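Only one protein chain is missing from this complex, and each of the others stays in its spot.
Chain naming follows the written order as A, B, C, D, E, F and G, and within any one chain the residues start at number 1.
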Amino acid sequence: MALKLKKFDRLVIAGDSITDVGRAQPVGEGLFNSLGNGYPALVDAFLCSSCPELMIRVTNMGTSGNTSRDLLARWEKDVLQLNPAFIVLMIGVNDVWRQFDSPQMTDWHVLPEEYEANLRKMLDSGIAAVGKEHFILMTPYYMEPNRNDPMRSTMDKYGEICHKLAGEYQISLVDTQAEFDRLFQSIHPNRIAWDRVHPNLPGHLLLAKALLREIGLDLSR
Amino acid sequence: MALKLKKFDRLVIAGDSITDVGRAQPVGEGLFNSLGNGYPALVDAFLCSSCPELMIRVTNMGTSGNTSRDLLARWEKDVLQLNPAFIVLMIGVNDVWRQFDSPQMTDWHVLPEEYEANLRKMLDSGIAAVGKEHFILMTPYYMEPNRNDPMRSTMDKYGEICHKLAGEYQISLVDTQAEFDRLFQSIHPNRIAWDRVHPNLPGHLLLAKALLREIGLDLSR
Amino acid sequence: MALKLKKFDRLVIAGDSITDVGRAQPVGEGLFNSLGNGYPALVDAFLCSSCPELMIRVTNMGTSGNTSRDLLARWEKDVLQLNPAFIVLMIGVNDVWRQFDSPQMTDWHVLPEEYEANLRKMLDSGIAAVGKEHFILMTPYYMEPNRNDPMRSTMDKYGEICHKLAGEYQISLVDTQAEFDRLFQSIHPNRIAWDRVHPNLPGHLLLAKALLREIGLDLSR
Amino acid sequence: MALKLKKFDRLVIAGDSITDVGRAQPVGEGLFNSLGNGYPALVDAFLCSSCPELMIRVTNMGTSGNTSRDLLARWEKDVLQLNPAFIVLMIGVNDVWRQFDSPQMTDWHVLPEEYEANLRKMLDSGIAAVGKEHFILMTPYYMEPNRNDPMRSTMDKYGEICHKLAGEYQISLVDTQAEFDRLFQSIHPNRIAWDRVHPNLPGHLLLAKALLREIGLDLSR
Amino acid sequence: MALKLKKFDRLVIAGDSITDVGRAQPVGEGLFNSLGNGYPALVDAFLCSSCPELMIRVTNMGTSGNTSRDLLARWEKDVLQLNPAFIVLMIGVNDVWRQFDSPQMTDWHVLPEEYEANLRKMLDSGIAAVGKEHFILMTPYYMEPNRNDPMRSTMDKYGEICHKLAGEYQISLVDTQAEFDRLFQSIHPNRIAWDRVHPNLPGHLLLAKALLREIGLDLSR
Amino acid sequence: MALKLKKFDRLVIAGDSITDVGRAQPVGEGLFNSLGNGYPALVDAFLCSSCPELMIRVTNMGTSGNTSRDLLARWEKDVLQLNPAFIVLMIGVNDVWRQFDSPQMTDWHVLPEEYEANLRKMLDSGIAAVGKEHFILMTPYYMEPNRNDPMRSTMDKYGEICHKLAGEYQISLVDTQAEFDRLFQSIHPNRIAWDRVHPNLPGHLLLAKALLREIGLDLSR
Amino acid sequence: MALKLKKFDRLVIAGDSITDVGRAQPVGEGLFNSLGNGYPALVDAFLCSSCPELMIRVTNMGTSGNTSRDLLARWEKDVLQLNPAFIVLMIGVNDVWRQFDSPQMTDWHVLPEEYEANLRKMLDSGIAAVGKEHFILMTPYYMEPNRNDPMRSTMDKYGEICHKLAGEYQISLVDTQAEFDRLFQSIHPNRIAWDRVHPNLPGHLLLAKALLREIGLDLSR
Partner (left out) sequence: MALKLKKFDRLVIAGDSITDVGRAQPVGEGLFNSLGNGYPALVDAFLCSSCPELMIRVTNMGTSGNTSRDLLARWEKDVLQLNPAFIVLMIGVNDVWRQFDSPQMTDWHVLPEEYEANLRKMLDSGIAAVGKEHFILMTPYYMEPNRNDPMRSTMDKYGEICHKLAGEYQISLVDTQAEFDRLFQSIHPNRIAWDRVHPNLPGHLLLAKALLREIGLDLSR
């Protein structure tokens, strides 16, 4: 697959704490670790070291704790107004997590119907801005191999919504859950994340590689 | 059940980070939060508020990161030399955990055979010191309801060793795993601990109540 | 007594530093120790571990240093607007304390007449919102067994106002002073609080248990 | 009364946290607040501002948490080896306090018989070093006006031991309890110390003035 | 001289860093060292320990770095609006100091003519508020015994303005320069302040005693 | 090329600050970012995410500021005694750098002859321990494209010594200087490191990829 | 050359991080290291120690990270409104640096045409305010001896613009690049600055001496 980025393209990655990982405020880009310590910084590192001549600008717009409701509220200002050439979107973990770690806080829960509606609004305006070739959706995930675990099975429903929408909108999808599931055939989730959500460096590298494959980068360079 | 403690008895609780939770060094007792913020402090609070006239002395000797191998190495100095009247022992989570979060660090792993041998040494000398009526063993646990999860099923083996030894030595046992399992019929483990090991206050209260029932305290007082 | 709380009820506890103990701002609820380290967190822990299926939402709205005058000023915003199903109110210690530790700061003092008026306003609107079955008043206290101590005898007058109002409004009352007095038949107040106001964990547990009995929880579960 | 200090005399004050108040280690004297923030610094300030020509050297050897047992253990090194010309000794609060805030820690308690024996050893060697004219004993105190309070009545017994020994050894005594009792005829102890032990600046000034009167300083200069 | 303060009087002390010494913002009074660590806290300590029944309220309104120009700008808000019963004013050190440590910053300098005008405005409104019996002016000072030193001789001019105005307005004056000069007949200024401006505790005690004598307190009590 | 690592192999990486980057002391391995934030952590992340079933143990033994002289002094303890299955060695930058940033500190300089001798000693004992198939030498580098720059041309001499020894000992070599030189055909060194020595994440990824190619890992997995 | 400064003149130095070096905000002048730790503080130190009678006021208005675009935006407020008698301007390093360390951030780049336009605006208004005799332009520099280095050769173009404008406006110019080039005939840039931009003290002294020569100070005094 050919690289979907051209010289000076700006790649904006929107998400939650899995994306954020200490990025600079208000915009996560530029000097001094402002990309944070997660997969967006690795994406920048691969693009810079593999195709330095393209000078791709990677911008990390993840915000810790965000649900799709929170991200939608800042979508216009934090994504569209940055004039991206390429958008990556991974959201949904907190939509589900709060249902399980804070069952008593019902107004914090984002249920599947609202999740789908939130995604649709971001997809509509995002694809209108960059074109469907330049929008990648990443599923949320839960690093729990047991598909019968209630939080995992709920997360899978949110993942299915991503699959459905990716098909409908004809955009690329990164199935992060499948990536982690493959890994957990050999090792236990505790090797990657004690809380089964926030990965260590091997987990972030897995996400970065999966995303870059969809972007069309030859990882062996 | 009658209270197994009498006036001025010293109750020493030995364990790992689940017990430690910031206790004072070198001995976790006395003024100024020196009991840490976990179940040992709650045990002290129940005993003090329910039977203040007994002036039970609770001593927290948990140390973060300890396996049964580490605890055995300090058992003489950290437990027996304190002249306890009552001993509580909960160890084993790290024996198992390191096998899953650090599979490559094989010399950190404590396998079942060694675990049982370590426990036996502590039981032998501990019971010799306080008598079998005053020694309580608490099983390790993993807040994972899925019994087929590899770390859970391994943890269950360590729990079974505790059951076997409690029977053999005729001592009381607190089945912490069963306590948490009951809880997870209603709520998901994430409500108690993101990493399924270190509980929040509801989880520590659950441990304290289960332990105090075996000690014979009437919780409703 | 049957539990006075039903599924998803929100329990708001309003008070001063005895309630606050480091709760999150602006609202003390949710993840990461946001309930503080006092009796409200213990109330949450009992409810979660004893009846996890009810998913009671406990909200700590204590603010350090508050007198009844200060609490009244934020009552609408900090209690009523949160749509509580159940309200717990403990206030008055600072109304009295400032008269004794800062006798020269007369404008800081809240005298009995004002105290009663402030309480009435909070009771009127609070009971209108949740019903008298779901409002509990806790007396202020001073951990001084000598009833002739001037600060203790003044505090007793404020406690009597609470008793009078609880009878008049037909609501439940927790007599915290009586709870501590019982304790001090066996131990000296210094075992619970050097300053005779801010309890350690045994003292907070005493408050939590007394409050939960009025809420109708079976503590032995 | 004539001043009992002559030019270049070294005045060593030994005690517990009431004396310490952040003094420099290992010896509390010299520049940069090394005298701490308690009554010893005020004693130095009075002597320096009232009789600057005498160049009295004040040395603070208080150590927080000390009982008479702890102070005796360091008496030789921390007092006698400093070659004092004048010794002030105030100890005993912690001997009593631990009996009330930590009733379960019986090995921390220093009972009256041991207290008297400890004092005698310090008096014997101290008076041998400086002469009975240059040794002042200050009683311990508890800022509790109610003489029936158990901790106050216990403290009074320790104070009586001081009175008895002062008479027997023919040395000056500062009755700190009487000083505070006089104050509490007008104000409540909370104006001076929330914990009834560690005074604020007015309380430290009271101690300094009472001590300086026994040293023979004209406070009105 | 009889004490010029009666029960519940509020004494406001206005000044610069010599007065401030870490007082609370916005108003330096109340609990927790909010009076700072300078002579105002000592004034409070003397009044509280000598005449506790009067419950004098001492308020420290010193602000570090202030010249008379700066103090005048906040005089209405920081002094008059506090409804004082008694006002103490010490200002002028920075008016002079900046002329010597920052000769190039000419707009920071407050020359004698402006100093006198600033003082007059504060005296006019202050005396109108409290009466001339309840207003004390303290001269600025420089702890330099050599009257030919340029900064000392300049400071003396500012002190003379204070003398002139005190006579004209018929108010009490504390000649702080004379107080320090007396001290430096026996010791060198370095014993009190390395920078000859900010005193250590003996120096603050000297200021407090001199002020309290003018207020009419019997220091020997 | 086949992977040169088999299950449970321990890979020890020795070097200077380029390797260290905040690794744990005394041994850089295990949980909680103990591998630091440089290329060793990326090597671990690639191995874990690409071949999780092998459970390779990566140990970072870089120490900031080390020259080859410093590394040789700790080689026995810090590398050989860890029983590595595979050794990676990158040293020499500080041997050269100190000659240029601290020309006056001549005893800090390690000249080429000593550098070669130091390397030979480490190669001799290291290869004896793991075999020449499992020892990789990485050249030092200076991110300066101008080969006439004195520090670059000196660094090239040290790189040539590495080339010569790699041929002589028949071990793999990573020519880090060539890797960076390729990059600087498109971008300026300032994109990777302001000081031309300590790389940002793209630079560390470049090093990790180059090293992993020599180890035989398929990077596209 | 005669000194171009007369008594009480205010010298304002405007620039980027090379000038800033921790100066006080909002205006870098006055007591307590408010001039920062770079060449402006050395300029003040030379003027004060060599001609103390002139009382020159040095004001540091450098701001880290500034390009000429940023400086122009604050020129009116940060330079002209301070009523300088003499202006020194050094800007441009970041105009160039961002092109090389952040090639992908094209909107951060200030190209030569804009640089010249920005300088002209500052020169026009600055010379109108102080006269051409009292305005000194300092070139930007890059401590890279190799004139073929892309960043050095770009920086030289910006330096040429400074030369051209200095000639056109008939103002003095400090050729900082030439100063450093002379130094690098003997030592490597790493002796002065690892990042070739921010000098250590020897580098700042070089800048200060070069600037003071243009101001007409006899450095040997």
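Convention: contacts are C-beta pairs under 8 Å (C-beta built on N, C-alpha and C of every residue); 3 or more make two chains touch, one makes a residue touch a chain.
This one's a predicted model, so the numbers in the text were calculated from it and none came from an experiment.
> Going by the contact rule already stated, which one of G:18, G:42, G:123 or G:174 would touch the omitted chain in the full complex?
G:42
> Determine which one of E:65, E:131 or E:150 touches the chain that has been left out.
E:150
> Even though one chain is hidden, which residues of chain D still touch it in the full complex?
Those residues of chain D that touch the unshown chain are 8, 29-31, 55-58.
> Footprint of the hidden chain on chain E, which residues?
For chain E, the residues touching the absent chain are 97, 100-103, 145-146, 148-151, 187-188, 190-191, 194-197.
> In the full complex, which bits of chain F touch the chain not displayed? Write them out.
101-106, 108
Definition applied: only the chains that are shown with their structure count from here on.
> Identify which chain pair among C-E, A-F or A-B reproduces the interface of E-G, meaning that over half of its contact pairs, matched by residue number, are the same.
Overlap exceeds half of the contact pairs only for C-E.
> I'd like the Å distance between the centres of chain B and chain D, where a centre is the mean of that chain's Cα atoms.
Taking the average C-alpha coordinate of chain B and of chain D, the gap between them is 45 Å.
> With chain centres taken as the means of their Cα atoms, state the distance from chain B to chain C in Å.
Computed from C-alpha means, the inter-chain centre distance equals 33 Å.
> Taking the mean of the C-alpha atoms as each chain's centre, how many Å separate chain D from chain F?
The computed centroid separation for chain D versus chain F comes out at 64 Å.
> Which residues does chain A have that touch at least 2 chains other than itself?
In chain A, 55, 101-103, 187, 191 touch at least two other chains.
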